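Every protein chain but one is kept in place in this view of the complex.
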Amino acid sequence: MVVIEQSAPLDVGVAVSPRRRSLRLLRSLGRGLAVAVPVLFIATFITYGLGALSKFSPANAVLGDTATKADITRMNHQYGLDRPFIVQYFSWVGRAVRGDFGTSWFTHIPVTQSIEQRLPVSLSVAVGALIIAVVLGTLVGIAAALNNGGWFDRAVTFVCSLLSTVPGFVAAIVLITVFAVSLPILPSGGYVGPSVNIGQWLKFLILPCLSLSLDSAADLARQLRNGLVGTLRENYVTGAVVRGYSTRRVVFVHALRNGAGPALAVLGLHVPRLIGGAVITETVFALPGLGQLAKDSALRGDVPVVQATLLVTIGLVLVSSLLVNIGLRRLRPGTGRAE
Amino acid sequence: MNTFRRSWQLRSAKISIAILLVVVVLVVFGHLLAPMNPLQQHDGQILKGPSSRFWLGTDYLGRDVLSRLLAGSALSVLSALEAVGIAFGLGVFPGLASVYLGRSFEWVSQRVMDGLMALPFIIFAIAVAALLGNGLHQAMFAVGILMAPGFFRITRAAAWSFNQAQYVEAAQLLGASPWRVIRTHIWNKVLPTVAITTANHIAGALLVVSSLTFLGIGVVPPTPTWGGMLASDLSYLAQQRWAPIFPALVIMLTVGALNALADAIRDSAGDSVRQTTGRRRLGRVQNVGAR
Partner (left out) sequence: MNTRRSLGATMGAAMLALAAACGGSATASSGGTGGAGGTLTWGWGLPSTWDPATSAIGNDTHALALTYAALTKLDVKGTAVPALAKSWKYNSDGTQVTFTLRPGLKFSDGTPLDAEAVKYNILRGRDGKGSNIADQLAEVKDVTVAGTTSVTLVLDKPDYQIPALLAGKTGDLVSPTAAKKNAAGLATKPVGAGPFILTDYVPDSHAELKKNPNYWDAKDIKLDKFVLKEAPDPSVAVAGLQSGQYDMATIPPSQIQAAKAAGLKIEANTTFNVRTLDVNGTVAPFNNPKVMQAISHAINRKELVKTAFFGQGEPDWQPFPKGYVGYDPSLDNLYSYDPGKAKQLLAEAGHPDGLKITLWVADAGDALAEVLQKQLNAVGIKVTLKVEQPGINNYLTRQYPLALDSFSGRESPVQALTVLFGQKGLMNLGKTKSGTFDNALNVVRATPLDSPKYAAAIQAATAAGVKSMPNTFLFSWKRIFAYKPNVSGLQPWVDTQRWEGVAVK
C-alpha cells in the first residue's frame, strides 16, 4: 500500500508512445525504490528495536536448570548482545542482506532455513487467496452491477457487509465445520507441498485460501459493483447500447475497463494484507507458514526468528506494492476517471 | 457540520446510532445491569443452555453468560477505543502538521508512516505483546501504532484539498498563522473525514482484539471480554453448539453499526470527503490483518 498511494493522482488515460511509457515505468520504479529504502530502514529499525527492548535473552531459551550469572553473560557475549544497540542493528542488517539471519535461540536451526521452508507455504496461500478474491470478487461484482437494485444485488451488498463484521477465526471455523465436517469434502487443515503431490497441494489450499480471501473478495465485489453501476449510467455506455451492442459486450469492453480502476486499487491495498496477515488462517488450518513461525517464535521469546520473519514479510510487502503499483500504471484502464 | 446533520436523516444512520447508544449504555452501566455477578461460578451449572435463571445459559465454569456479556462490554469496547485513540493522536495531528510544517517534516512524517504501514499487522501486534509483556495495553498500543497511518493519510489528504481552497489562501495571505488556519478553517472541514475513519477503525480494532484474544494475546482472566468469550466458546462447541452465537452477535452488531454509520456520514458528505475517504466503504479497515 505504501507505494501505491504515492502514485496518485493517476493520470488520465491518454495515448502515450511506447518509449515514453517505458521511461515512465522506469521513473515510477525509481520513485518506488526511493520511497522503499527509507521505509525499509524505518520498519527494520522498529523491528530490531522491538527485540532489543524485550527482556529475552538466549539464556532464557537455551540454558537449563543450572545456569549461572556467568553462563548468561557468556551467552549474551557469544550472541553479541553486549554491544551497543546501533552496532547490533547494523551488524544484523548487514548479515540479513547476505541472507544470514542467525540461529534460533530455541531450536538452534538457522533462521534462513526455517524461512525458506515456510515461504512457499505463505506464498501459496497468499497467491491462492488473491486468485480466489479476483475471480470471486469480479464475478459477483459484475453480476451485482447488472442486477442493480435487484434481489441479487441487495443480497451481495448484505453478505459483503456481513462478512466485514465477522472476526476472521469465526469465518475460518465455520468453513471447516461446513466443508470438512458436515460435507467432508476438504481437509480441515495441514499442508502438502506441490512437489509431493500437486493435487493434494491444491486440495489443502482451498479452504485456507477461501477463508483468507473472503475480505478481499467482498471488498473487490463491492468496489467493482459501485464502479460499474456508475459507469453504466454514463452517456457513452448508453450510446453503445443504443447502437445495438449486446449488454454483455458493453459490460466487458466498455464498462469493465472503466469501472475496474478503483477495484484494482482495492486489490493493491489487499495484497500486502494477504502476505502479512494470514496468522489466524495459518493457525486455524495448521499451516506451517511465516505467520505461524512469527507467532510461535514471539510467544517463546525467540527474538532472532521474530525479527527475521518480520523483516522478510516487510520486504515482501514492499516488493508486492512496487509490483502492484507498476502493474496498475501499465493497465491503467481509465483509473483516473473512475477516481 | 451540515454533513452530520444530513447524515442523521438517513435511516441506516438512525439504526446505527440506536445500536451504538445501547453499546455506550452497556459500556458505562453494563456491570450494573448484569443480573448476576459475572465472575460467580455456579456449582453444577456448567455449560447449561438458556433457562429462566440463566437467560443465555452458562459458560465452562458455570458463570452466567448474559452477565458476562454485559459486564464485558466495557473492557471490549474501551480496549478498541484505546487503540484508536493512540492511532488518532499519532495520525491526525502529524497529518495536519505535514501539510503546514514544511517539506522536511512532510517527507519525514510520510516515510515514518510508510514504514509503519509496511509492518505486517497482526504479526507485529503479537510480537509487541509477546516480547514487551503479554498485556492488553501492549497489544492495543501496537494496534494503535499500526492504525496511525490510516488517520495520517486521510487527514493529510483532506487538509491538503481544503488548503487549496480560496478562502484558506485568502486567510493565509491576510497573515493568519497556520494553527489559526487549521483551527478555524480546516478542522471543521476535516472533521467528517476523521469521523468516518474513526468509526471504521473502531470497528476494525474490535475485530483485531477478538482475533488477538483467540490467539491468547492480551487476555486477563477472569475478566470477561466479548472476543475472549467467543474464543473460549469455540473450545466447547461439542457441549454447547449455540454458545458462540451470543458474543459473535454482539461483536457483529457493534461492528456493523459502526461501519454503517461511517457509510452514512460519507454518503451525506460533499464530494471532497468522498474523494479523500474513497468511495463508499473504500476507506474501511474491517478485518485488516485480522485473518
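All chains are identified by letter, namely A and B, in their written order; residue positions are counted from 1 within each chain.
Rule of thumb we're sticking to: a residue touches a chain if its C-beta (ideal position, glycine included) is under 8 Å from a C-beta of that chain, and two chains touch if they have at least 3 such contacts.
Given the structure is predicted, the values throughout are model-derived calculations rather than measurements.
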- Hidden-chain contact residue, picked from the options B:88, B:141 or B:214: B:214
- Message: Can you tell me which of A:123, A:186 or A:206 touches the chain that was removed from the display?
- Response: A:186
- Could you tell me which of B:21, B:170 or B:237 touches the chain that is not displayed? B:237
- Item | Residues belonging to chain B that touch the chain removed from view | 39, 41, 46, 60-62, 130-131, 133-134, 214-217, 219-222, 231-232, 234-239
- In the full complex, which residues of chain A touch the absent chain? 55-56, 59-67, 106-109, 113-114, 117, 173, 176-177, 180-181, 184, 186-191, 283-284, 286, 288, 292-293, 295-296, 298-302
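Convention: only the chains that are shown with their structure count from here on.
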- Message: Taking the touch rule as given, give the residues of chain B at its contact with chain A in the complex, in rising order.
- Response: 111-112, 114-124, 126-132, 153, 203, 207, 210-211, 214-216, 227, 230-231, 234, 244, 248, 251-253, 255-256, 259-260, 275, 278-282, 284, 286-291
- As the complex stands, chain A meets chain B at residues 1-2, 5, 35, 38-43, 45-47, 50-51, 53-54, 56, 161-162, 164-173, 211-212, 214-215, 219, 222-223, 226-227, 262, 266, 272-273, 275-281, 283, 291, 294-295, 298-299, 301, 303, 306, 309-310, 313-314, 317-318, 339
